[in-house]
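Of the protein chains in this complex, all but one are displayed in their positions.
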Amino acid sequence: MNYDVAVVGAGVIGSLIARELTRYNLKIALVEKCNDMAMGTSKANSAIVHAGFDAKPGTLKAKLNVEGTAIMPEICRTLGVPFKPVGSLVVAFSDEELKTLNELLERGNINGVPGLEIYDKEKLKEAEPFISDEAKAALWAPSAGIVCPYELTIAAAENAVVNGADFIRNFEVKTIDFNNGNFRLSNGENEINTKFVVNAAGVYCDEIAALIGDNSIHTTPRKGEYMLCDKSIGHLANHTIFQCPSKMGKGILVTPTVDGNLLLGPSALDIEDKNDVATTSDTLADILNIAKKSVPCLTAREVITSFAGLRAHCDRDDFIIEPSDKNSQFINVAGIESPGLSSAPAIALYVKDIIIKAMPADEKSNFNPVREEPVRFRHMSNEERKALIEKNPAYGRIICRCETITEGEIIDAINAPAGARDVDGVKRRTRAGMGRCQGGFCGSKVVELLAQELGVEINEITKFGGNSKILYERTK
Amino acid sequence: MQKNIICVACPMGCGVTVEIADNGDILSITGNTCKRGDAYARTECTNPVRSLATTVKVNGGIHNVVPCKSAGAIPKDKIMDCMAVINAAEAKAPVSLGDILVENILGTGINIVATNHCPAK
Partner (left out) sequence: MLNYDIVVIGGGPAGMAAALKAKECGVDSILILERAETLGGILEQCIHTGFGLHYFGEELSGPEYADRFIQLVDEQEIEYKTDTMALEITDNNVVYAINKVDGLLEIQTKAVILAMGCRERPRGALNIAGTRASGVMSAGTAQKYVNIDGYMPGKKVVILGSGDIGLIMARRMTLEGAEVKCVCELMPYSSGLTRNIVQCLDDFNIPLHLSCTVIDIHGKERVEGVTIADVDENRKPIPGSERFIECDTLLLSVGLIPENELTRAVGIELDPVTSGAVVDEYRETSHKGVFACGNVLHVHDLVDYVTLESQTAGEGAARYVLGKSKNAEYVTTKGVNGVRYIVPQKVNIKNDGDVKLYFRVGQVYKNAKIVAKYNGEELIRRKRPRLAPGEMEDVVIKNDMLKNFAEGGVIEISVEV
């Protein structure tokens, strides 16, 4: 197939870039090595929209964070993705840290972060009743928020597909050739021809760049482990609660999620293996202990799952968003670690500008920016539910009881543009299996529905593509 | 020869020791705390039996398999052989609870019977 732009990597960055480019009369491919989008950094991170006071003034991080955060609510609305403007607090526990708060405040003001304010102990306690008595003060940032990062990714990719992009799954780019002004991407079996390549491959962006001989990118996968707690203790944090940042990042946070759970993490450990998303018991114990410094009443009892994600830490200490020195039609979007999610909408616009400048194109008249929010049965009133089931009985059968997810929602997720192909894909789109029983009850039903909708036997269904099959052959 | 058995006649779980002569005669049974333990140990040493529960393949049913059990206990050492016979058997839906799916399995005189219904698809 021939494209104008092939975006390599269907994370939140790649998907939003692809969507932004579909505004134009361009043929866009969104190329992903996994069976679904949001399979790397985008599915396992803090889900925070940062206010933007952390980054050093003058950096791309500082600029794109503040810009991205400013447009995040709107883009989430347009794409039907949950976003909550909960605001964030950086808590100081010592006089030393009080100084840090003032530094952050100052930096935030330079970066153009709106509404920053130092809360004294009393005001902090009012905002967060369960905060530690040891907390002395906090930096309040009202523009911070929380978002569901994989839903944002999925919605952006879906919307890109609706607007004409091709979503190409299970295509691991192994070689890239450049001939007559065109790239040829190959996975060893099939080829994709394109004028421009956007390298949005997350922790693999150094390897993708190296395929055209660009060895300028040095990234280290930095692993962050998280613990997710049951909704029953969701009330223990009203805002995202940070501790003071260190060299390794913003430290362990305690934050509500858009779905009402409580998230603790991340740890930060530089590792070698880009596939290593294993959790470790020592780290998880550490996370809980450090999180308890902020909110002492946390216990391991309410933890429903833990997970790890990798972020692409770059030695340049800033986002790298520019054409490669080796080929100006190859745009690196590399080193997108925190605040990458917050910056994502702004990064998409920034990359779009680079490409349209290099390859002028007309805007499409029929671009539809809106992705209708999927049916969310759990948020409906009984009247709405009644009407919905009358229209389509599939909404009358609950598949995931913990999260109240219906058969209709799962079928929708499978049949959506660039829909779910595996159990984890259904889970990310619908939340089926994300509740306190973690798929114990609905897992086998989701497998059945996937098999039914995709027209295959149930033992062909995988957890997340590849060899992650759930079942072997028939017993007899 | 000495054989150590955990009695399962009740939840006590007594450790029972059985002395067996070369000709197979039971010389002594010790460690049991009741008569039922004696009887259990004796059977376990001479002719251990088990009931078997598994599934049989069903054609045309709402499920691929229907559960079944041996209608009586079968010799313990024939369990895996019985599985092979049962795995080769097929039933046609509808299957009703109690239907005989394999008759007189391996000449034991015991039938394999369906333990649930499997309506036709």
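Chains: A and B, in written order; residue numbering restarts at 1 for each.
What we mean here is this: contacts are C-beta pairs under 8 Å (C-beta built on N, C-alpha and C of every residue); 3 or more make two chains touch, one makes a residue touch a chain.
Just so you know, these numbers come straight off a predicted model, no measurement behind them.
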item	value
Neighbouring displayed chains - absent chain, whole complex	A, B
Options A:Ala210, A:Ile290 or A:Ile458, residue touching the unrepresented chain	A:Ile458
Residues from chain B at the interface with the omitted partner, ascending	6, 8, 11-13, 33, 50-55, 57, 63-65, 67-69, 76, 79-80, 83, 97, 115-117
Residues belonging to chain A that touch the chain removed from view	227-228, 275, 277-281, 284, 300, 303-307, 382, 385-386, 389-390, 393-394, 396-398, 401-402, 404, 436-441, 443-444, 458-459, 462-464, 466-476
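In the analysis below, only the chains that are shown with their structure count from here on.
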item	value
Where chain A and chain B are represented by their mean Cα positions, the distance between them in whole Å	54
Partner chain A, residues of chain B touching it in the complex	55-57, 64-65, 87
Chain A to chain B touching residues, read off their complex	474-476
